[in-house]
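Note that one protein chain is taken out, while the other chains of the complex remain in position.
So, chain A:
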Amino acid sequence: MAIGCGFWEYNVGSKFRIYLSWESYISSNSRTGAIQMGLLVFLSYVILLNTVVPISLYISIEFIRLLQSKWIDWDNNMYYEPDNIQAQARTASLNEELGQIEYIFSDKTGTLTQNIMTFKKCSIRGKFYGDISNENKDNKRTTDELQAIKFIEQDNNFVWYDRTLIDDIEKNENNDINHFFTLLALCHTVVSEEQDDKIIYQAQSPDENALVTAARIFGFAFLNRTQSSIKVRFRNKIETYDLLNILDFNNYRKRMSVIVRKHGQIILYCKGADSVIHERLDPSEKNIMALTHEHLHKVASEGLRTLCLAWKELTAVDYENWAKKFKKATTSMERREEKIDKLYEEIEKNMKLLGMTAIEDKLQDGVPQCIERLTEAGIKIWMLTGDKIETAENIGFSCQLLTDNMIIKRIDVETEEDVTIELNRFRIELIEKIEQLFNIHIDNQNKRLNWKNLGINEYKFNQHTNKQINIENFQGFSLLITGHALVHALSDQLKIKFLELATMCKAVICCRVTPLQKSQIVELIVKHDKIITLAIGDGANDVSMIQKAHIGIGISGQEGRQAVLASDYSIGQFRYLERLLLVHGRWSYIRISKFLRYFFYKNFAFTFCQFWFALYCGFSAQTIFDAFFVTCYNIFFTTCPVLVLGVLDQDISANHSISKPHLYIVGQKDKLFNRKIFVECALHGLISSCIIFFFSYLCILSSIEPSGVVLSDFQTFGFMVATILVIVVNLENALEMWYWTGIYIFILLGTILLHFLFHFIMYSTLLRITFKINYPYVGIFQVALKSGTFWFTLLLICTILLLPVIGREFFRIRFMPSEIDKARLIQKFGIHKKQTTKNQIDPRQRQRSLSIRSTGSGYAFSQQKGWGPMITSGTLRTKSASRSDSRQNHKQ
């Protein structure tokens, strides 16, 4: 533009100086003068043409995002009644990314499951209790007789069928059972509170609550505690134990112990993960341990969370010695934690095994269906959990993450070589399977495997059934990997290989992972693949993962608010994720894409009118429009309809969106706004401006009123072009809009009317008479609108610009409809394809296969540090009942 100006000034302007002299600071030499002018005009055009990306774009986007997050907050279908939790968008800037998720990293406990624990099974000194039908007794009960045993102290969630345990307790001949329940009643950090004659337990983790409650029900009730004592009621006899020490839980120790004294007898009770307890047992306990191990395996494969219990009696002398050292350690200034850990280690050894407990954590409602839909939407779900591999696998099956038609690879090895071997083996297996199934040959065995590169749609394997082999039932690969193996898989040498294989899988389950590993996994994907990831979790151990992923979602659940505080969105239940992504995310993505497309279009159309005019005004940076119009174009005359579009537009209704998860893939591939689309809409704007400008030019150039007065003056022309532009751009918006609500129609018509009203007032003599404002454009409005030429030009340009758009839309919808078009047509004309009935059958079949497996979960403590120090120091009080736990966590 500046160069154009330079040339023009040199060739024309310098000679035109007789009528229009140059500014005094411009050199009178025509060449240098022209260069100076060119530079100055360059700056002018920077200002004039910056309306391509105006400030209002950012403001509009923020506005739209804000309202979009309001939709999330307001959504009734994401309100969780039992806990009174509504969905909450804690950030407003990620809504459209919710519509582009490709990977979900999910925690398990409290996210997929309810985190409401119930005591299900136990094994005491090698004797197993808790089976529904007890094989030890030979009388087989029919299901009718199968009744839950009623207890005096009942708890809603607690159901117990096994009579033998009650009998054994009542017999009171077995001291082990006493110890077992005494441990459950003593070894915890639960605080109690009496409310209406009922004892309410406040536990740091739901597991503890379940255990203490179970103990109470079996007659070993924990009543309350002080700093140094625990009051219990055993078999209706109130007893008090002196609490000497709490050897608290932490992530690394994975166990906790208490040391109590009663009648001079000092006892250490310890509970913890099976592996840690195992290492610290007295060698003589081997047999019992082996038996218990069997039980552990059995319950873990049912998906229950397990804990091992052990105890040991201490002599007074030993304890005194230890206590002295411990006191010293707690007051030492340096490396206190380390010293304390060492002392804990010292005393927690040579213990006797008591048994194990199994706790059930139920799946949340709707999780399998939700996961199934999300998988259909092309989202890969990775479950990252601290549970044992059996537990995790089981949960994977019960929540549809894994299916029987998948090829499941387990990597449960500990050394680097083994991990390498396993990964290589898996790769070969994978390649062989693909080659066999799809009848293709994979040439370059070193190239990264990728479904896309292979030309296979991984979400619709059955599309490829033209081959001889029936792959209808093949549903993809999945990978199970343990934390130990992950340490190596995430190392620099192996991580790319791991990534390659893991991304080929439909589902990946990582078990026994630490919070750090969770975030490392997320980071690996985020760094190496250009995709949008989402992490969802409920506890403090998920915070790092939530922060690493593009979008973090917190579930406001049982484990405090850390996850929610770190998250971008919070929801009450996992199943709401479906609605959040498939409805809100998808809508937001479509809306923002359409908004951006339209916004760029309209500003290109606007700005390039100025550009074309530059060719005719000697590149002098003269605006074709009234300065007021330039200011208001993006504020009043075009913005409101596009804001409504960005906030209210819907392709299909929420229910349809959920029932058609495949529509989500549009967002993942970023089909609605990418570089190509940007160029397209820029070109559209450019062509529009071109037609608006040149047709106006050609029609109005020689236009004369019937009264002979000339209309081709600068101001009239500018006003006419502006009016045509506003009308065309707003009608274009109407064509973009799919969802015409009353609000939209009002705003659309209002905007066009506002343009006329605004100019009527601005350009009327009224303004001059009443306010004494001498506006240079006075009188233009009436003159321009009286002219027939103007109206004919308007109609002509609107037709030329809008008809092709209508034609293109029609052509696309009729002959090559996109998935969204199809869905819209189906919604509007109510045509049901055969597929829908097929889809209805599918889940039922799966449900049946599901019911065969027993559901459940595994591993016991929450991942935070325990409450031990607070109990012993007396800071923890038990005042407020239900909501205190979040606050307590903050205190830590």
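By definition in this document, a contact is a pair of C-beta atoms (placed from the backbone, for glycine too) under 8 Å apart; a residue touches a chain by one contact, two chains touch by 3 or more; residues count from 1.
Definition applied: contacts and distances are computed from a predicted model.
**Q** Per UniProt, what's the omitted chain called: "60S ribosomal protein L5-2", "Cell cycle control protein 50A", "ER membrane protein complex subunit 10" or "GTP binding elongation factor GUF1"?
**A** "Cell cycle control protein 50A"
**Q** Touch as defined at the start, partner being the missing chain; which of A:34, A:85 or A:310 qualifies?
**A** A:85
**Q** Looking at the full complex, which residue from A:678, A:746 or A:810 touches the chain that isn't shown here?
**A** Within the whole complex, the residue contacting the unshown chain is A:810.
**Q** Can you tell me which of A:223, A:617, A:630 or A:690 touches the chain that was removed from the display?
**A** For the chain that is not drawn, the touching residue is A:617.
**Q** Identify the residue among A:52, A:323, A:630 or A:654 that touches the chain left out of the display.
**A** Residue touching the chain left out of view: A:654.
**Q** Just the residue numbers, please: which parts of chain A touch the chain that's not shown?
**A** Where chain A meets the chain not shown: residues 12-13, 15-16, 18-21, 23-24, 44, 71, 73-77, 79, 81, 84-86, 613, 616-618, 620-622, 648, 650, 653-654, 695, 697-718, 738-744, 765, 768, 774, 776, 778-779, 782-783, 787-789, 792-793, 796, 799-800, 803, 806-807, 809-811, 813-815, 817, 821-822, 824-825, 827-829, 831, 833, 879-880, 882-883.
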